[in-house]
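Every protein chain except one is present and positioned as in the full complex.
== chain A ==
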Amino acid sequence: MEAVAEPGNLAGVRHIILVLSGKGGVGKSTISTELALALRHAGKKVGILDVDLCGPSVPRMLQAQGCAVHQCDNGWVPVFVDQEQSIALMSVGFLLETPDEAVVWRGPKKNALIRQFVSDVVWGELDFLVVDTPPGTSDEHISAVEALRPYQPLGAVLVTTPQAVSVGDVRRELTFCRKTGLPVIGIVENMSGFVCPHCAVRRPAVRLRASGPPACEEPGRGPGLHPGVPQECCLPCTCLHCPEDPGWGTGAGADRH
């Protein structure tokens, strides 16, 4: 029988989405941040839980470095990145004494902090909680899924790039989702082609890491990497500032300004 969630700090959170990838550097934190910003743009209240304890990127992406976490009667107050308090953020980045401090922890200590993030952060009423994860299928992922299971996450968004090396790791992440019973919302293929800023007008997009067809078109597999997984969307990588879309202006993986 599934554990019933005790009314706690996640009681006011309507939907939980995990952003996963077996592969590092494909743009999980960027996608998590952009997803949160897009949901906020659509009028939703969003939280981001950054469980990448060794490499917490989300505070910098939302220009929230150096913010402090405060305590209240019910636990830790998340950091709000805007005055309207429409995006709440929790990350180990806020608990470090200096930005360069390394979190050199073995699994059990990481597991304890992740459980604390899930149970002790006072998220309040949120439409969506986006959980950004490090690459892999290890302690952080197992602990996050176990701690969130009573709250029935909506599912996982998997991020990959077109390279076979990335797709291979994401297949393993799909296996992780299947084994842990985590539904897969879909797959995002990031850095899917590159628009040269010098010849963008005259030339077609150049495939940045061309290694064959995109993952969604793999011969013999049909749409999606796995049967039943919805067709992915492909996001281009560009280093051109687009005035009409500042969110994508600096390209996947680059700094946010």
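In the analysis below, a contact is a pair of C-beta atoms (placed from the backbone, for glycine too) under 8 Å apart; a residue touches a chain by one contact, two chains touch by 3 or more; residues count from 1.
One rule holds for everything that comes next: contacts and distances are computed from a predicted model.
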Legend entry - Name per UniProt, for the chain absent here [options: "thioredoxin-disulfide reductase (NADPH)", "Phenylalanine--tRNA ligase alpha subunit", "Superoxide dismutase" or "Cytosolic Fe-S cluster assembly factor NUBP1"]: "Cytosolic Fe-S cluster assembly factor NUBP1"
Legend entry - Residue touching the undisplayed chain, where the options are A:E84, A:D100 or A:E125: A:D100
Legend entry - Selected residue (touches chain absent from view) among A:G8, A:G55 or A:G124: A:G55
Legend entry - chain A residues touching the omitted chain (full complex): 22-26, 29, 54-55, 57, 60-61, 99-112, 115, 134-139, 141-142, 163-165, 168-169, 171-176, 179-180, 194, 196-199, 203, 206-212, 237, 239, 250-251, 253-255, 257
